[in-house]
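Please read the structure below before turning to the comments.
Left out: one protein chain. Kept in place: all the others.
Letters A and B mark the chains as written, and numbering starts fresh at 1 in each.
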Amino acid sequence: MSAGASPEIAVPLAARDRLLTDERADRLRSASARITLVLILIALFLGGWELLKWVTDSPRTTLPHFHEVVNYLFSVNSQGDRVWLDTGRNLRLTFIEALTGLAVAIVAGFAAGTLMALSRWTGRGIMPFVIGAQTVPIVAIAPALVIWLGTGWETKALIAGFLAFFPIAVSTARGIGDVSQDSLDLMASYGASRTEVFFKLRLPSALPYVFTGLEVAAAFSVIGAIVAELPVGSQDGIGVVILTSQQYFSLQPESLFAAIGGACVLGGAMVGMVRIIQIVVLRGHRAQELS
Amino acid sequence: MTTPESSAEVVSLGTNTAISFDAVRKEFGSGVNATLAIESVDLEIREREFVSLIGPSGCGKSTLLRLAADLIEPSGGTVVVNGKSPRQARLDRDYGFIFQAPTLFDWRTVWKNVALPLEIMKISGMSREKKDEEIERLLGMVGLDGFERHHPYQLSGGMQQRVSLARALVFQPSILLMDEPFGALDEITRDRMNLELHRIWAETNTTILFVTHSIPEAVLLSGRVVVMTARPGRVQEIIPIDLPYPRTTEVEESTRYYELVTQVRESLGQAMAGGL
Partner (left out) sequence: MTTADPVLDSGIERPRPWSRHAAVVIPPLLVFVAAIVLWELIIEAFEIQRFLLPRPSEIASMFVEDFGRLIRQGRNTLSVAGRGLLLGGGIGIALAAITFRTRWMAEGIGIYAAVLKAVPVISLAPLTVVWFGIEAGSKIATVSIATAPILFTYTLVGLRSADANAQELMRSYAAGHFRTFWNLHVPYALPFFFSGMKIAVTIAMIVAIISEYFGGSFENLGGYIRNEANNVHTVEVWTAIVMACLLGISQYMIVAGIDRYVLRWHPSKRG
């Protein structure tokens, strides 16, 4: 250790502890500020809902009161089930479909992205199609797949996975490929093997990119699962609930709002889950600005 | 290397004060997290003077410069620029600021980068032809004729910094505030830029406050070198540089130059020892 570096090192332990606690307090303060902000935003949302209803003088058939939707959730439906229990059951199924699809997409997308980044010709050959395939209207593929593979939940998971695959593949390819020449030269100067370069350099530096793609993929997996539930023949899932409530909308408008609310909560839960994993995994990384 | 035709043999200083710091203090943050960057700094810079600020990293040299530029405000004491508050001086466009990074706008050509301050300031009594003439003259002065239509990414680092110099001079400010302007350049380019800057200073009657890390640079360019202590920054010593003008490569080889470099180095050594 050179003497020049001493000022940093010589910070007394007590002072360092104080700095740490300050940091913790700061984090706590910013966390509580965030929670307050979220609560305000929820209040604004509900206030806006009721204000919109009041200003436009909407009838129940266009926009019911928020509490009417909540009341509906706790009522009993024609099958004698509590509505929220029934909705929850359907949400659980869609969740399983989306999660399975996402898991498959993570494995396949990561593998494909890595391959595209590491093999130049494969990358150049396939990349345009991976980007182009994102423009395929999933609603058109879903019916054919359902006819082909049946109406089981596995088919829907596959469709969810199909949609979630592309963002993961593209962001992985970008992350694995986007390593500075200097870092590569440094690894080469250590005599690192290809495997070591991959695990010690490419993979860690790709993680922030991968997670950005993963967040999009999580949202897409829910969309994929819902779309997959739309074609005729499906019995369960939140997509089916949305379709049925659309049909009975004039009789029971609250049911559509409840179903849509459920789907939104599901989407939020999937993305939130990925975010939490991201925060835990990327603690050491510089904060990603775009998410 | 350069033999400017018009540079003054003896540089005469003005009688007025260009920038003065009086018991200036600057604290960043607040409460337990506050750090004292500079403390009780008194310094007067006269018109037409070339003053360098030198000191260990984190001694608040840049802070001092930013205080004069009204980019930050002092926590205590007063800063006066051209007899006005720094804010008024900024609004009157009394100074040009040059950063360590060239800070050019990538989407503008070299010409349009230099024209930027003129566009913003709408300087009265200056016709379009006059402005064009001025830009052309300055680009010539910094040795960039023929590069008017280039974009910043097509230039080397040294050329980019010369564009930034032309941009600072184009609205003819009476003061130049320079924050390690050549710190990121290689030694050879840096030497050349130093001599050019010195020639421009002699030609244009500007006051220059110059922050640097380099002792030889400070000695070669300045009329006075201000040595600052480590955090919190204070003025350790002000060393007058009695080298002849114009400062050329011959001056750089003189014995007196080496003596002064040694003097600044020793003063800096004391400043760092005092800071620990």
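One rule holds for everything that comes next: a contact is a pair of C-beta atoms (placed from the backbone, for glycine too) under 8 Å apart; a residue touches a chain by one contact, two chains touch by 3 or more.
All values derive from a computational prediction rather than experimental measurement.
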Omitted-chain contact residue, chosen from A:S32, A:S180, A:S193 or A:Q246: A:Q246
Touching residue (missing chain; options B:T35, B:S156, B:N205 or B:Q270): B:S156
Among B:L13, B:L116, B:V251 or B:M272, the residue in touch with the chain that has been omitted: B:L116
Interface with the unshown chain - residue positions in chain B: 2, 66, 69-71, 90-91, 93, 95-97, 99, 101, 103, 105-108, 116-117, 119-121, 140, 143, 146-147, 151-156, 158-159, 192, 196
For chain A, the residues touching the chain missing from this view: 37-38, 40-41, 61-62, 121, 124-129, 131-141, 143-144, 147-148, 216, 218-219, 222-223, 226-227, 230-231, 238-239, 242-243, 245-246, 249, 253, 256-257, 259-260, 263-264, 266-268, 270-272, 289-291
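We take it that only the chains that are shown with their structure count from here on.
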Chain A-chain B separation of Cα centroids, rounded to whole Å: 51
